[in-house]
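One structure is given below, represented as structure tokens, and several questions about it will come after.
Shown here: the complex without one of its protein chains, the others still in place.
Letters A and B mark the chains as written, and numbering starts fresh at 1 in each.
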Amino acid sequence: MNHEIALSVNGRAEQVTVPASMTLLELLRERLHLTGTKEACGIGECGACTVLLDGKPVTSCLVLAVEADGHEVRTIEGEATDGGLSALQQAFIDAGAVQCGFCTPGMILSARALLERTPNPSDEQIVEAIAGNLCRCTGYESILRAIRLAADRHGREAGEERRLPEKDDRAAVHSNGGDAGAG
Amino acid sequence: MTERPCTRTGVTPVPDDLRYVGKPVARDDGLDKVTGAARYTHDLALPGMLHVALVTSPHASANIAGIDTARAAARPGVHAVLTGDGLPYRPGLYLQDKRILAREVVRYQGEPVVAVAADTLDAARDACKLIAVEYEPLDPVLDPRDALRAGASLVHPDLHTYEHMEGVFFPQPHTNIAHHQKIRKGDFDAAFDAADVTLIGDYDNPPVQHVPMETHAVIVQTLPGDRAEIWTSSQSPYTVRHLLSVCFGVPHANLRVRVPYVGGGFGGKAGLHLEPLGYVISKATGGRPVKLVATREQEFNTLPSRQALHSTVEIGTDRNGTIVALKATYIWDAGAYADYGVNIGRAAAYAGAGPYVVPNCWIDSYVVYTNKVFGTAYRGFGHLEVLWGIERAIDRMARKLGMDPVEFRRINLLREGETTITGEPFTAGHGSPVACLDAAAKAVDWGTPPEQPTEPHKVRGKGIAMLHKAPAMPTYTSCAAVIKLDEDGAADVLISGVDYGQGTYTVLRQIAAEELKLEIDRVHVTWECDTAFSPYDWQTVASRFAYMGGNAVIKAAADCLHQIREVASRALGIPREEIACEDGSAFAKAEPNRRIPYAQLALGYTFENGNSIGGPIIGHGRTIATGLTHLDPETGQGLPAQYWTYGAHAVEIEVDTQTGEMEILDIATAIDAGKVLNPKLCVGQVVGGVVQGLGSALWEEFRFDQHGRLLNPAFVDYKIPTAKDIPRNMQQILLEFPQPDGPYGARGIAEHPMISVPGAIGNALFDALGIEFDTLPLNAERILLAVRERSGGG
Partner (left out) sequence: MLGEFDYVRPRSVDEACGYLAESDDARVLAGGTDLLVDIRNGLRAPRLLIDIKPIDALDRLDADGRELKIGAAVPLNRIAEHHAVRLRLPALADAALSIGTYQIRNRATLAGNLCNGSPAADTAPVLLTLGAVLAVAGPDGQRAVPVSDLFTGVKQISLGPAEIVTAVCIPVPGKGTRTAFLKQQRIRGHDLAIVNAAGTLAPGKGALRVAVGSCAPTPLLLEPVDANGGSVGAIADRIIERAEEATCPISDVRASAAYRSAVLRVLLRRLVERLLDGGGGS
């Protein structure tokens, strides 16, 4: 029932022995003491437990620790670098996008993943990216502004490595009903 | 996405030479929160800590015939198993009706019956599965209107034996009435009979939940000598301390309550919730720290909700549209326990006619027990629920009179020279409800009908609603602040109001920096409140913290400056009156070059020869509610309100008449803030409150089956707004008609932004569809079925 797993968490190699039924969320919070990732529902509905698994946002309450064996995990603790807050973190502060702060780590990571796959997102793409992160305090407007601010600032910075969008890698935008399958 | 402008107008120009107050200073807790460093009670752990799981009742009403805990107690890793039997306590804020664990009976589905503490949460949960509770189910009473009928089963047959706050709350023995508040002003019957136009209507609100993102959580460690340490996600550390002290009979000083970062409260974390349970469990384990964290399902089903309300409103006017009489009957669904419910029932009465002049007023506000999860304080404290009915009734009355809803409100709004329904005189210092009405109306271009969409099945409408609220707080509510200077002349503010997201600590920093003449980067508010160190504050509720905390900080700063000038005067050898402070230094007014930075005074001043004077500079300020009186139990007359905050919402909506879906195209919120202490934070409160109000208006409700079991205790079926659900456009208009005794003229605005969102939308729906909606939420199903019924089905 116990499994030895090796994974990278915020760039750091971790080797732990875990029961099969331990979630990645439990591993992060209780074993690795990275309490920035929060539990707020346990069923993948609220996004507070969002982490990046191989760069993709997932709700860690619905990922088993053993499933993360051999993979890379990024949590909010890995967002800031030696140089200080990331542009995204700073934008959240500047835009007033933080109130109680409990949804903030999940929000930032969803936004981080968005900006990595779509450095210049449309308003709709920003909404779609954080629609799975519930917030009860802000009413979302300031958070959307923060992400826009971070995207705009990043666009203005020179010489920073940017991940170019792949040809088909448009962020999914949900539209209700599609037509014209021009077969 | 463009920055929304924040428009401010005011009668008395506010001085513009303020350096910090009134500016969009960024919150300093942002750093902890964006990095994940902020620790909430959820995140704390102590050595040797045990974890607690609960067995809750599956029945809404039942006798407990027996509980077998032997197998659970024997399970490895289990340290304690508690039932209500060994717990003869009944903690309670206003009315002591609730056991820590159910004892002999269960009164709601979800009520905690057994608690298990074990080495791990899994062990505790496994042990819970080994517990057998034998119930004798009884027929629950689920609707408060049924609970009021003669012969209804009594949720609390022993109500007459319960301790309660005498003279303020009046539980009615041998009934399901936990409290009955009355307003009797003038002669309603005569005035209504004589009225030219009358209107009667019923309005309904379901129960909803606060949905803080951080669920309730507590860590308690009892210590030798009847002491305890408590960490809790709470809005009121001193209330926790006080109620535990009363409940367990230990001195206040023995109980230390700490509140770290709190992930949202919205009223649900005021008062006492999981703390007494943590206390008794820790004691039962011999003093181990125990941690109890509500699951999201428990947050919905076990922790309290917002009371449902059934209202009947009767209005009478003369033919010119002046209100002559208003009667309201408010039947509050308290659920199984009265908690804050009785105070909500009280506040609903004294605020229960809306912000209008009502010369003849009759209000009965009943707080009624039922066998459902109980209600507690929720942002708005009954005012959203009450104003749903009042603002719908006002709109209907306007139309019955053939008047524009804005005009009807304008002629009836409170203004200088008038009195409220409790006999409180309305003054210029109350602010301007009329200005709020006009600002909201203007913001949605009220006079112009909405441009109708091209699609024939869509229709638009506009609606407006007023709001008002005063802090609902005891007449002795107080707050204290302490400011101490650091070695380097920076200042630390100690206060035990809680910043659980609203940003008040930042506002207090601004005020302290302004008053102390210090750079704001050198002013800190100690984040974690700790009853061992932070001075008393009543509770962080009622939109009172910026107001009372602000005033306390102003006084504490004045006290610091007094001490600074005292020492400086001796240091410089000149009279104290000739000392001024600026930029973190004290200096001689006549010779500004003679200055001493605070750093040289903060711990006392040392002369060149070594003599020292003064000492550590610690300023203290306090404030208490002034001029409040109890309400007369028969007439409700009295002065319950420290101040009132008025506002209005105006909204433009679009309805798809084929599916019932509604989109909010624009919602404008005008609030008379008195003084906007921090526009960024103020706008943040307004936007957040409006979206939370939207949840109440459109989607949120508890659904119960016929046995009283909650059907939607999870996000799957309890829907709160996501980023996709916010209005297309939101406007915030912050007015500044100063509150004379508020800090810089400010009054509280925290709850107000959600209060009349439902009312405005309900009114807009009539404008769009010609259909009266009287029941919340205004979801697509309700709208569509009403549209189809109106058109004869099909």
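Keep this in mind: a residue touches a chain if its C-beta (ideal position, glycine included) is under 8 Å from a C-beta of that chain, and two chains touch if they have at least 3 such contacts.
Small disclaimer: the values here were computed from a predicted structure and weren't measured.
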item	value
Candidate in contact with the missing chain, chosen from A:L64, A:A80 or A:L149	A:L64
Of B:H174, B:K724 or B:R790, the one touching the omitted chain in the full complex	B:K724
Missing-partner contacts on subunit B, residue numbers	122, 656, 658-660, 699, 703, 711-712, 716-717, 719, 721-725, 779-781, 784-785, 788
Residue numbers in subunit A that touch the chain omitted from display	1, 3, 19-23, 26, 42-45, 47, 50, 53, 56-59, 62-64, 66-67, 110, 128-129, 131-133, 167-183
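Heads up, the rule we're going with is that only the chains that are shown with their structure count from here on.
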item	value
Centre-to-centre distance between subunit B and subunit A (centres being mean Cα positions), rounded to whole Å	31
Touching residues (chain side subunit B, partner subunit A) in the complex	1, 3-4, 24, 26-27, 29-40, 42-43, 210-215, 261-264, 266, 295-296, 500-503, 680-681, 683-684, 687-692, 714-716, 720-724, 726, 730
Subunit B-facing residues of subunit A, complex	29, 34-43, 45-46, 48, 75-77, 79-80, 85, 89, 92-94, 96, 98-105, 108, 123, 127-128, 130-145, 148
